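Only one protein chain is missing; all other protein chains are in place.
By written order: A, B and C. Residues from 1 in each chain.
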Amino acid sequence: MTRFWTRDFLIALGLCVLLLAAPLVTRNESVFFLLSLIVIWSIFALAFDFCFGRGGILSFGHAAFFALGAYGYTWATMDLGLGFGAGLAMAILCGAVFAVIVGLVGQRVTGLYFALLTLMLAQLLAIIMVTRLRRFTGGDDGIAGVPRPMFGGIDFFETVNFFWLIAAILLAVVVTMHVLNRSPLGQAIAGLKQNEERARQIGFNTARLRLAVLSISGAYSGLAGALLGALLMYVSPQLLSWKVSGDVLIMALLGGTGTLAGPILGVTLFELLKEVLSSYTEYWYGILGITFILCTIFLPKGVVSLLLGRDKSR
Amino acid sequence: MAIIVVGLSIGMLIFLLAAGLTLIFGMLQVINFAHGALYMLGAYLAYSVAMLTGSFWLTLVIVPLMLLVLGLVIERVTLRPIYDADHVYQVLITFGVVLVIDEVVRFFWGLSGRQFSPAAFLVGSIDIFGTEVSRYRVFVIVVGAIVMTALLLGIEKSRIGLTVKACSVNPDMAAALGIRVERVRMMVFAAGAGLAGFAGAIAGPMLPIQLQMGNAILLDCFTVIIIGGLGNIRGAIVAAFVVGMSRAVGQQWAAEWVDVFTYSLLVLVLLLKPEGLFSKKERTA
Amino acid sequence: MSFSISRLARQALLAAGLVGACTAAHAQDTFRIAGLVPLSGAFGILGENMRRGATIAIEERGGEVLGVPIEVVWDDTETSTQVAIQKATKAMARGVDMIFGEASSTTTLAIMKLAEQRKVPHIVTLSADDRITGADKSRYTFRTSNNVAMEVAALLAFAKNQNLEKMYIVMADYSVGRDLAKILETELPKNGIEVVGTEFVPIGTSDYAIILNKALESGADGLSLVVVGADVATSLKQGADVGLGEKMTVMGLMLMDETQGMVVGERGSVGINSTLRYHHTQDSDRNRDFVAAFVEKYGELPNQYAGEAYDGMSWWLDTVDATGVFDKEAWIDAFEGSVRDSSVEGLKVMRACDHQAEQVALFGTAVPDPSGELPIVMEIAESFEAEELFAPCE
Partner (left out) sequence: MTTSTAISCAGVSVFFDDFRALNKVSIDVKAGQVVALIGPNGAGKTTLLNALSGRLPQTTGRIMLGGTDISRVPVHRRAAMGLGRSFQIINIFPEMTVRENLRLGAQPHKFRFQPFWRDVSGWRDLDEKACAVAEEVELTDVLDTPAAMLSHGRQRAVELGLSLMSDPSVLLLDEPLAGVGQAEIDQTVALIERVRHGRTVLLVEHNMDVVMNISDEIIVMINGEILMRGTAAEVQADPRVREAYLGSGDRDA
């Protein structure tokens, strides 16, 4: 805690730099596409882990924040005709606002029950968005033609350029999160996770702290959702599926929670594994499952523990 | 009348699954996401057993036993090594088990769905008070009721039930009393898997046997165990009927609103009585 | 720490290099096809058969077109539009010469937007949504199979020929379903059939017993059952319990075929009427050859998904081959207005105005399999000519 340049932070930065440097090695578009997915899901996994690994709040419904971010961006850019920056702002707002709503609704509920509540709220939102709000969500069909950014005369339809942009955003996310974790608020959140009762007793308004955790996590999730919408140029309520919430949980835990490098590593491993396995075997799904089981048993602190050693907080 | 029979049969099927899920939660404090996959595997195995032996009744005996054994293996290989870790990791590992079971089913049975018929006298419909209802659904209700009674008696009256209760309420104390808690956990998980297999075999003639059947019913089971209270078997019984009947009644009058209604109810329960509608004990862990 | 990072980096670069090497190797010396079909999830069985049908089409021409080998990469879209879009974007980044797929209309609609942007020819052999060749039509997308409009026309004609009086409609609750219900509700009365009730059911409903019971008790003699995905099997299987097929004339779009019969079983299937995109008994030389090749390779008869996939793929490849040039725009120009008199289903014409194939529509009825191998086989009950089904191009 004393040093600013913790090993975890350095590794996370290193991963970002590695990603940013990828275009120097290859010019292959499909590689960038894969890397773009890794970048976006890394932001999402970091957002999820801010909630779970930092704030100690388990959620099975993070897909809702992610999807609302994607839709917020879509509405801002397609319906309101706003630019990329305003679109991202809208996405962040949508994610954060819904997270606050979830937090307010679930004020009296904690632990596993809160996790189940988030799952059910996300399901409820999914059903309403598919069946009752077709006009705004495109129903099962979703909305195609979500724009990518346009500024500085750069063609962001070139996957490389878009990749550079989102990799820079990932870098910004990593840095801001690190700063946030070391800030008074970050310390208060750490206190909330380690001992909520005591945090309340020494004078923290833990209810409000939980809302802060959720809204920050929701905001980052919304940002990630918007970037995915822009990458695919498509959004649909399938983003709300509980599988999305499950995926991000798996990725974050696989990599190692409560760290910055862990979620990024988890996402990278997950996506690369999927990519490599599915090109070699039809049964990649099952092999992925076995890999998870083995990792959970033998690397309970995540892949990142291999790099951080036993003393992971330093 | 048809509504009642349909509602009860849905409720019974969900109960068979939710009972295992809630028992496992009570004992292991783990939400077993693989429960739906076990149920699906049970249905496919039932198909194969029915094809091989030609007997519907044999499937109802053999399949639960097979799943029971599989449950023992799964518990021993995946959950036991990480008992002491955070429960989230145990949930995560059940996700992994889902992927593996899905793959196994795809490997052995392929992508196409299957079906098999129940014993001949269960085919078709019978007339009850002037309405025609499916014989098989009546059978499901009867069998479900028998299993339900047996479970209740087993848990609340028998020695085994007491042991299980002791272990789930206070494992350390139980261990101090000489109960082998690890073994009890394993047995409970296996029993839950066996029940899931039984549910799969029962569902075979009534619902299409296909790869995604487990996912579809799992959310219903979550609904039931949340409304009934996690770990509460009596609550699960009542909640299964509430869900089953509300499905049936809902479809009769407003099919489009059934899902919205169900999830709203769930959210309300989680907010107002997170320990479940039918649990007395205050629990907000 | 630094050791592990460098190892990771090396692996990442290796992975990147592998893909890079593959794409760099062939510029125009292969014809690259991206097969985007669901191989897992609810539509996995559809995608698997589409893959088989298309594979026969490629193999029967020796795996070559325009004198270069065909390279197909099949990507599992996992029955999810989201995944499909990811795979499609990746495929286009790889640089492919054509896209084949998908099964679900929603996904196809999303993919065709991408294909249009990247100017890649896109062949659809299953998705039936009218928008694909209607409101959302694009220069790069062609449909060689049925659309919903013609299937509905066939359904209406079939209902009329059955001399039904009262119809009950059970409809999947999604946007296409809502539109369809409106069409049926206005068109059926014009044929002298009264609509006595319409029920919208959420996709993925696990129990249809109550809804089917309502239909039975409505006094209708006909039931239009339009459901999708796993719901088809669910509803029919549960209908079997109450003898649905015996008490009402049940008809629907893509409701029953031999594959579906295996899931539903004989009892729930016999007597169910459904549109058929293709049937292996169709009488044409090409069909006989195709069926023979298919049976030899896969050991079973081709179903409608396989048949339509074969038909679209072989038609397209023949057209491409005939142009003699490696030019996507030229292929598209050639395919517009192309006449296929030797398709497995007889004459097909690719309309230049909307890229929809004009063709026959079939209506089949499930009957017990005389050989006893399958629960049921489909018997073609009626066949409607293209002129009855299509309005001429404007």
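Just so it is clear, contacts are C-beta pairs under 8 Å (C-beta built on N, C-alpha and C of every residue); 3 or more make two chains touch, one makes a residue touch a chain.
In this text the structure is predicted, and so the values were computed from the model without any measurement.
Chemist: Omitted chain: which shown chains does it touch?
Modeler: It touches the following shown chains in the full complex: A.
Chemist: Could you tell me which of A:L180, A:L211, A:L277 or A:I290 touches the chain that is not displayed?
Modeler: Here the residue in touch with the unshown chain is A:L180.
Chemist: So which of A:Q107, A:Q194 or A:S279 would be touching the chain we can't see?
Modeler: Among A:Q107, A:Q194 or A:S279, only A:Q194 touches the chain that is not shown.
Chemist: What chain A residues would touch the chain not displayed?
Modeler: 1-2, 4, 179-180, 182-188, 190-191, 194-195, 197-206, 313
Operating definition for what follows: only the chains that are shown with their structure count from here on.
Chemist: Let me have the rounded angstrom distance from the C-alpha centre of chain A over to the C-alpha centre of chain C, please.
Modeler: The separation of the two C-alpha centroids amounts to 36 Å.
Chemist: Averaged over CA atoms, how far is the centre of chain A from the centre of chain B? Could you give it in whole Å?
Modeler: Those two chain centres are 33 Å apart.
Chemist: What positions in chain B touch 2 or more of the other chains?
Modeler: 106, 256, 259
Chemist: Note the residues in chain A that touch 2 or more other chains, in rising order.
Modeler: Chain A, residues with two or more chain partners: 131, 285.
Chemist: Across the complex, what residues on chain A touch chain B?
Modeler: So the residues of chain A in touch with chain B come to 52, 58, 105-106, 108-113, 116-117, 119-121, 123-124, 127-128, 131-132, 242, 246, 249-250, 253, 283, 285-293, 296-297, 300.
Chemist: Help me check something: in the complex, which residues belonging to chain C touch chain A?
Modeler: Going by the criterion above, the answer is residues 1, 4-5, 8-9, 11-13, 15-17, 19-20, 23, 39-40, 76, 80-82, 85-86, 89-91, 93-95, 106, 109-110, 113-114, 117, 173-175, 202-203.
Chemist: Would you pull the chain B residues touching chain A in the complex into a rising list?
Modeler: These residues of chain B touch chain A: 31, 33, 78, 81-82, 85, 87-89, 92-93, 95-100, 102-104, 106-107, 219, 222, 226, 230, 256, 259-260, 263-264, 266-267, 270-271, 274, 284-285.
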